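Take this structure, written in C-alpha cells, and hold onto it; I'll ask about it next.
Here the complex is missing one protein chain, while the rest keep their positions.
And now, subunit A:
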Amino acid sequence: MLVGHRTWEFVQKPVILSTGTVAGPFEAKGRIPNDFDTLHADLWLGQDSFEKAEKVMFEEACIKAVEKAKLTLNDIQFIFAGDLVNQLTPTTFAARTLAVPYLGLFGACSTSMEGLALAAYIVNSGGAKYVLTGTSSHNAATEKQFRYPTEYGSQKPPTAQWTVTAAGTAIVTANGNGPFITSATIGKIIDMGLSDPYNMGGAMAPAAVDTIEAHLKDRNISPSYYDVIVTGDLGKIGQTIAYDLLQKHRIDIAKEQFRDCGLMIYRDDQPVQSGASGAGCSAAVTYGHLLNRMKKGDWKRMLIVATGALLSPLSFQQKETIPCIAHAVSIEAE
C-alpha cells in the first residue's frame, strides 16, 4: 500500500485483463498502425461533429476492451475516464451509452495514468472486480477547444505538438496472468513559470522528472529496475529537457531506456513539429504498442509517466503560467 510519500504498491497485483485502442486516419499513416485494434479512415467517424466522433471513438475502445476480455458491460463495475473537451463531454456521453457507473477524471494528458492508478487501487483493495479505465482525444475537437479553428492558417512553431485522434482503454481486474500493475506514484503540480501553450513539452518536463524521482525514492529502487521508462507526451523538446534534467539530478538513466509516447506514434516525415500530445496519446500507445512489446517479451518492467499540462484556454488568455502534473504507473510482466 502506501510507501514513501505518494506511492502505492499494489500487493494483490491487479492485472490489465484486456485493452481497446482506436485511432484516426492520421495515426493510421503513422509508425505503429498495427498496434491499434481499430483504425478509422474518416476523422468524423460518420458523425456530424468532432465531439460526437470522439465520443463514438471512446465507446468503441471501451466495447473492444470488454469484448477482448470476453465480458459484457454488465460485468464492469466502474469506468474511470476523461478527455480534453469542456466538461468531459465525449467521455460523459459515452458513459451514458455504456450505462456503467462512471467517475469522470480530468488530468489533461495525464488522465490515462491517473485512471489506471485509481483503477488499480480500487481493484487492489477489493472495491471492484472489473474497472474500465481510459482516455480519448480528438485532434479537431481539442484544437477547437484550446487553440484556433482547425482550418485557420496560423503557423505553428517547431515546439508545438500534434494532438492525436485516438482512444485507449484497459480493463483492470484482480486476478490473471498479467501484465501486472505493481505500483503508482501520484504527481504534484509543478509550474516552472512557462506560459507558451505551443511549448507544452518544455513546461511538462519538470513534472515528469519530479514524479520519476519521487517514484524511485519511494520504492527505493534505481532506474535500472525498469527496462524502460516512458513519458506521456513530452515530445522532442520536452523529452530532451527531461533527460538532461534527470542527468543533472544524478538519476542514472540510459538514453535508450528513456522513451516518450509522443515520439512513438507518428513517422518522422509527418508534419507534427515536436511530436504527439493529447490524452489519447499515452493511453493508446501504452495500451496498444507498449503492452504488445511487453507481450512479445521485449520488456519485463516498465514505468509509464503520463504528463499533463493543466492549462485552460481562459488561463492562457489571462496570461497565467501552465501548471503541469505527471502520474506514474509501473507495469510488470511477472
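The rule we apply is simple: a residue touches a chain if its C-beta (ideal position, glycine included) is under 8 Å from a C-beta of that chain, and two chains touch if they have at least 3 such contacts; residues count from 1.
Just so it is clear, contacts and distances are computed from a predicted model.
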Inset, instruction - Write down which listed name, "Stage V sporulation protein AC", "Acyl carrier protein", "Sulfonate transport system permease protein" or "NADH-quinone oxidoreductase subunit C", is the UniProt protein name of the chain that is not shown. - result: "Stage V sporulation protein AC"
Inset, instruction - Give the residue, chosen from A:G168, A:G202 or A:G262, that touches the chain omitted from the document. - result: A:G202
Inset, instruction - Sort through A:K144, A:K188, A:K217 or A:K300 and give me the one touching the missing partner chain. - result: A:K144
Inset, instruction - With the full complex in mind, choose from A:L84, A:I241, A:L263 or A:L303 the residue touching the hidden chain. - result: A:I241
Legend entry - For subunit A, the residues touching the chain missing from this view: 48-51, 144, 148-159, 191-194, 199, 202, 205-206, 236-237, 240-241, 244-245, 248, 271, 274
